[in-house]
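First the structure, in the form of structure tokens, and then the observations on it.
Of the protein chains in this complex, all but one are displayed in their positions.
For clarity, chains are labelled A and B in written order, and residue numbers in each chain start from 1.
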Amino acid sequence: MSRKGLLARILRQAGLQLFLLGVTAFVAFPLLWVISMALDPRDIDKPLTLTLIPPGASLDAFRKVLFEPFLLLCRNPTDLSSCMTFPRLLQNSLLVALGTSLVCVVLGASAAYAFSRFRFIGRKAGMLGFIVLLMLPSTGTLAPLYVLLSQVKLGDESLRSTLLGLAIAYAATAIPFAVWNLKGYFDTVPKELEEAAVIDGASVTQTFIRIILPLSAPALAVTVLFSFMTGWTEFILAWTFLDNPSRFTLAMALRSMQGQYSTPWSEFSAMSIVMSLPILLLFFALQRYIISGLTVGGVKG
Amino acid sequence: MATISVPSSRPGQRAVGDLSGRLRRSRTAWIYILPAGLIMGVISFFPQLYQVGMSLTDYRIQNLRFNLFNPETYVKYAPEFVGVENFLRILNNTINVENYDFLRLLLFNLTWTFSNVAFHVGLGVLIALALNSRELIGRRVYRALFIIPWALPGYITALTWKNMYDDRFGAINQLFGVANGVLGTSLPTDTRWMVVAQPPIGGLLAFLPLAFYAVLLANVWLGWPFMTVVATGALQSIPHELYEAAEMDGASSWQKFWRITAPLIRPAMVPAIMLGTIWTFNQFNVIYFISEGDPLGRTEILVTQAFKLVYEKRLYGLAAAFSLVVFIILFAITLINNRVTRATEAYDVA
Partner (left out) sequence: MKKHAIWTLAGVLALTALVLGACGPAATPTEEPPAPPTEPATEAPATEAPLTGTVTLWHGWKESEIASLNDVIAGFQGMHPEVSIDVLYTPFDDLRGKFETAAATGEGPDLLIGAADWGPALYSAELISDVSMYASEDLLASVNSAALGAVQYQGAVIGLPHTIKGVVLFRNSSLIPDAPATWDDLAVSAQSATSGDVVGADLEYGFFFSAAHLTACGGILMDANGDPTFNNEAGVCWVNLLNGFKDVGPTEYNTDNDVNLFKTGNAGLIIDGSWNTSALAEAIGADNLKIDPWPAYGDSHLSGFVQTENVYLSANVAPENLDAAWAFVEYLFSPEAQAMLADPTKAAHIPAVSAVAISDRLMQETVAAFDLGTVFPVIPEMGAYWGPMDTALKSVFDEGADPAAALQTAFDSVTAGIQDIRSQ
């Protein structure tokens, strides 16, 4: 290796690192700001100076958010034990987010498979329908969804006020993308594999479950991720639909911290950080899959 | 698929006399799709159909008690059918909303969309290339870090950026202060980002206030990781031999990029750009929470205007019509994009 070559390589590496460190600074700046706010005990609108660790920094906000009951979210305001705590909110958020993912994956994958593999009457119309849904904003769909889910009664309450109902409502908005993405991915799976299986005597369902789904893990991961995100972070539908504080989610709790007149920014920031960690973890865990799961029909094209 | 148009069926399945086969396959398909389709029809399609219906009526607060499932409410609360009047009013600027100008709204929305997507793709691909360099140290760490803006809940990042743009205590202005101290510059440290009405760049771009550049920065911060992820996937499947062969032929980096990289990542990037366009066009969180449409409605986009029509003016029919207008525009953009993509595909050197 010539010295010139080595120098060139070092320069290249340095150049790359400099560039990427710059990008890192760009990415990290707002994050550090949120952390700074969460550590600031003075609890005013914004910290008065640009320091990462503000004077008198404390983990008080985190402690409060994680361990103390949320006094606004109580089944019975006089009984503190009926108030929601972080673990309970977390549990509900998980239920809703996972429920949304499940509904999206099950419904989305079966519909996408049918659109991908079968030729049937109404196929083109259906595909067009999903594209339309993808582009239509859902501003005006809250009221009809509310009424719809209120029609279904589970025991003495309606589906609408349960976490399942909420998951279904979220799935309603996340499914168009799921179908579109999954269909695109299924299209790239070679039909020869299924044909081989059919020759071996497998049924349609078996080929779907044993061959297509495992090969489509990346696209399924993307679907799970996006629908989980929706279920985890949405609060407008949640606050409109749910009446029972014991079913409230983390996103709803975050929203409740925004006061009519002022917001306790320390706690709000701390809650934001803690609420974002599971999503971040999920993203990191599924990172490999996202990269290939979004390559809709890309290189196999 | 490089486009999102409906793919044509394969020749092999159109064999003459295969109608019974088609029907049989149809039935299997329908059994497969029926449960999913039914549920989706109810929860996804029906509310949107309802919205379409609302857009043709003058639905206001007096009609709130109208319930499709309860025929008793039809007589008293049914909204008045007005046909396309809502749409005409939207286009003619005759709706009574402050600072409303449809053409300016549309122009801004389109400018917002295309400038964002341009930056997203440019920055995203550039960073993906950097990350894809074989000799890069710390690749995994960077990849993990760069996913964060995309992974964080949009509501939280929007409020954070809003906070950062505050004119007295915001991080951006404080950063300028620090820069003034360290670099000796004299940047203003109390810019009222969302309020200043003087456009920083005049002439053709005079309709873009300072707030536009501020929210542009915030949205670029949010959106480039998605493009990087897609580009990375595509880059990873380009065989290295192609580059080696090009180098032996004496190709420069520039030529390598435009002749090899760009055409090969294109099939992956195009649907991503399509998605990015739709998402950016309807990017609610960033506009609504950061600039709130200020100053004077010059950073308002269609979906935030529709939202305000529902929650502030309570004009539900008009808001529904707005949503439909958004759809029509996006659909048009998609069609145009498909035509352009297909036209230029033929010229690719694969």
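Here, a contact is a pair of C-beta atoms (placed from the backbone, for glycine too) under 8 Å apart; a residue touches a chain by one contact, two chains touch by 3 or more.
Remember, it's a predicted structure, so these values are computed and weren't measured experimentally.
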Of A:Q13, A:Q91 or A:S150, the residue touching the omitted chain is A:S150
May I ask which residue of B:F114, B:F169 or B:Y213 touches the chain that does not appear here? B:F169
Absent-chain interface as seen on chain A, which is shown: 42, 44-46, 48, 71-74, 76-78, 142-143, 146-147, 150, 235-236, 239-240, 243, 245, 255-256, 258-262
Name every residue on chain B in touch with the hidden partner chain. 60-62, 64-65, 67, 96-99, 166-169, 195-197, 295-296, 311, 313-314
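One rule holds for everything that comes next: only the chains that are shown with their structure count from here on.
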Separation of mean Cα positions, chain B and chain A [Å, integer]: 17
Parts of chain A lying in touch with chain B, wherever the complex brings them together: 9, 12-13, 16-17, 19-20, 23-24, 26-31, 33-34, 37, 45-50, 106-108, 110-111, 113-115, 117-121, 123-124, 126-129, 131-141, 143-145, 147-148, 151, 168-169, 171-173, 175-176, 179-180, 184, 187, 204, 229, 232-233, 235, 251, 254, 265, 272, 275-276, 279-280, 282-284, 287, 290-292, 294-299, 301
Residues of chain B touching chain A in the complex: 1-2, 4, 6-7, 9, 13, 22, 25-26, 28-30, 32-33, 35-37, 39-40, 42-48, 50-51, 54-55, 67-69, 127, 130-131, 133, 135-138, 142-157, 159-161, 163-164, 166, 169-171, 174-175, 177-178, 221, 229-230, 232-234, 236-237, 264-265, 267-268, 271-272, 278, 282, 303, 306-307, 310, 316, 319-320, 322-324, 326-327, 330-331, 334
